[in-house]
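Every protein chain but one is kept in place in this view of the complex.
Let's look at subunit A:
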Amino acid sequence: MLDVSRVQKELVEIDRDKRISGVSITLHGDDISHLSGTISGPIETPYEGGTFQIDIQLPASYPFEPPKMQFLTKVWHPNISSQNGAICLDILKDQWSPALTLKTALLSLQALLSSPAPDDPQDAVVAQQYNQDYPTFVSTARYWTETFAKRSSLGIEEKVQKLVEMGFPESQVRTALETCGGDENLALEKLC
């Protein structure tokens, strides 16, 4: 049976210093085995400023078996599937130890965002781009962060519409926005 008491203790612990750590967990209704985690994109990475949602399923034998984690927010990263958010991280698989916690796991995900391991990829396309064309990788990752991980900023469709209204063709606008990581001002410069 799931060790409810330990999970509750973990949740209290995470809640206590979520401001400093940049990770937090919320409950999905009554079911304590289904949680939702949030991590903020690490600074000085293409993920900076983004907020990433992670789906967490706790197996009945938790903490003796690792929690199942998956990105709900779309993210462009060699070790995270761009299709379904599946994560390739050793501590979530064979290197899991019962002494690790949900917090340490989320912090490890944050660390994974700042230091990708393209030699052990989950998403081969992203990994190939990371290895062969790093600048494009960075701008794509930034674009994805802008587009999918920022709730506060203007949605990408709105930016597209704004630029199209200025008289640029839509396809060019989209390409420009993508290459500039979603920054509408830079895109405008590029288009002019």
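Odds and ends about this structure:
One rule holds for everything that comes next: a residue touches a chain if its C-beta (ideal position, glycine included) is under 8 Å from a C-beta of that chain, and two chains touch if they have at least 3 such contacts; residues count from 1.
We adopt the following convention: contacts and distances are computed from a predicted model.
Its record in UniProt calls the unshown chain "RBR-type E3 ubiquitin transferase", which is the match among "RBR-type E3 ubiquitin transferase", "Pescadillo homolog", "General transcription and DNA repair factor IIH subunit TFB4" or "3-methyl-2-oxobutanoate dehydrogenase (2-methylpropanoyl-transferring)".
Checked against the full complex, the one of A:6, A:68 or A:190 touching the unshown chain is A:6. For subunit A, the residues touching the chain absent from view are 3, 5-6, 9-10, 61, 63-65, 91, 95, 97-100, 104.
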